[in-house]
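All protein chains of the complex are present and in place, except for one that has been dropped.
So, chain A:
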Amino acid sequence: MSQRTERRGIHVDQSDLLCKKGCGYYGNAAWQGLCSKCWREEYQRVRQKQIQDDWALAEKLQREEEAAYASSHGAQAQSHSQTAVPQLHPGHASLGAFSKFEEKKTNEKTRKVTTVKKFFSPSSRTPPKKDTQEGRTPSPSISRHASFETDQVSKEFVEFLKNLQKPGREIHKQCRAFIMNMSSKKELSADELSECVQDFYQNMADRLMSHFKGSSESVERVMDQVEKYIMTRLYKSVFCPESTDDERKDLATQKRIRALHWVTIQMLCVSMDEEIPEVSEDVVKAITDIIEMDSKRVPRDKLGCITRCSKHIFSAIRITRNEPASADDFLPALIYIVLKANPPRLQSNIQYITRFCNPSRLMTGEDGYYFTNLCCAVAFIEKLDAQSLNLSPEEFQRYMSGQASPRLHSSEGDWPQSGVTAANPVLAQLNHNLERLSLVSSRQQMLMEAAQSMQADLLSWPEGVQREVSGVLEKYPLQILPRTVSAMDANNADSDGPPPLLTAQVFAG
């Protein structure tokens, strides 16, 4: 059998995926077939103006925002005007609980790196590129839409803080100052950026904790909003920053997943039966959710996508096995979904969440559990070998090189399992399709025959009717009997018998 026909799925030529400029990196449809570097170069000039416009807009909005805030808090702002003079430096905040903000920051200058980050970014500690011209240019993907979204988030944030009264103003000020501060630190490495944001979260949470007298629910509620506001604004500059090799890792993972296209649901021992319509629906939804993660800007929203994906997986397992899914069921299923989805910029997204998510969500919460499983899935995919799929090294090698494809056992397609197990899924599908085609063709023939006989019947029917009618006419020619009008009238008036015409007919029949 020809090796060429054994490839499953849509065949994409490697060259179609490469950057149109021929630099050797992968291109992306969203960047008009260029890689991110070439795209940046290509559009830098054009975008420069728009970036300036955006900044102008952002500043304008900022002024409006603060004006809006001030007017909505006229009373409080006044009562504070003696102490809280407009400040340029965040360190001189006036509200008691927040006053040690900057001081605390300096106390924590010693770098502390969590094991989390160590695990996922061993190489992100490389010092930032110093040669980057005029610092980090905002990603070209910024658009009017993004600006609009940012504006919306800012407005919502202000609205939310209004409910908090006094501290709301202070929180707003701290966040503003922090964002300004961050935009001036273009030369920081990804880890340092992460440290800054995490320090900010920590300090903010501490202040809020004493303000809310230890009610962690209230703190979390505010922290979610703080994260949303800050990260919406910082996203452009801190997602997949140039100082890291996130992009390279993304491409490597994407390529790896593509190379593993032959892995079947059976090899992973996944307890999801895709032949059940509800299950296959859940699988599709799970894939959609995990792909959607890349489109979100707030870490928590990205986490939300992972959580929704996981819930669909649980539902699929529950339907298949009729019992709640344990980790033994969940992890393989998630791996399968990731392999099927090949989510865009998977590594960048994981790094971004690890670096910039509010830690309390990530560490103990349910979202954190699913995120951890996603990290496990990615780690598994990276390291996956013959043993992890219960294959012999030779088999694994043949599948990886595309020389052979695993046999299809079941449930990989939407047709019922037939007795014949073809050597590979394409042939199986071909056989199956041929079978179906011949079935359809014979049924079509029957249909044609039936139609033709019906047509013949239809054609002969009027003839038959005509023949009968003329036969009858011949047998019983119409006779018009002579009669007088006056006699009929007289009969009608006086007798009980039938009228003469009917009488005549009766005689005639």
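In this text, contacts are C-beta pairs under 8 Å (C-beta built on N, C-alpha and C of every residue); 3 or more make two chains touch, one makes a residue touch a chain; residues count from 1.
Rule of thumb we're sticking to: contacts and distances are computed from a predicted model.
Comparing "tRNA (guanine(10)-N(2))-methyltransferase", "DNA primase large subunit", "Ras-related protein Rab-21" or "snRNA-activating protein complex subunit 3" against the UniProt entry of the hidden chain yields the protein name "Ras-related protein Rab-21". When you scan A:C376, A:A404 or A:V426 for touch with the missing chain, the hit is A:C376.
If you put the hidden chain back, the residue from A:E159, A:E323, A:E394 or A:D457 that touches it is A:E323. In the complete assembly, the contact with the undisplayed chain comes from A:Q387, out of A:Q387, A:S438, A:S453 or A:S470. Between the chain not shown and the residues A:V153, A:L331, A:L346 or A:A428, the one that touches is A:L331.
Checked against the hidden chain, the listed residues A:Q165, A:N181 or A:S210 yield one contact partner: A:S210. Not every partner is drawn; the one left out touches chain A at residues 100, 104, 107-116, 118-119, 122-123, 125-127, 192, 198, 202, 205-206, 209-210, 212-216, 219, 269, 311, 314-315, 317-318, 322-332, 359-360, 362-366, 369-370, 372, 375-376, 379-380, 383, 387-388.
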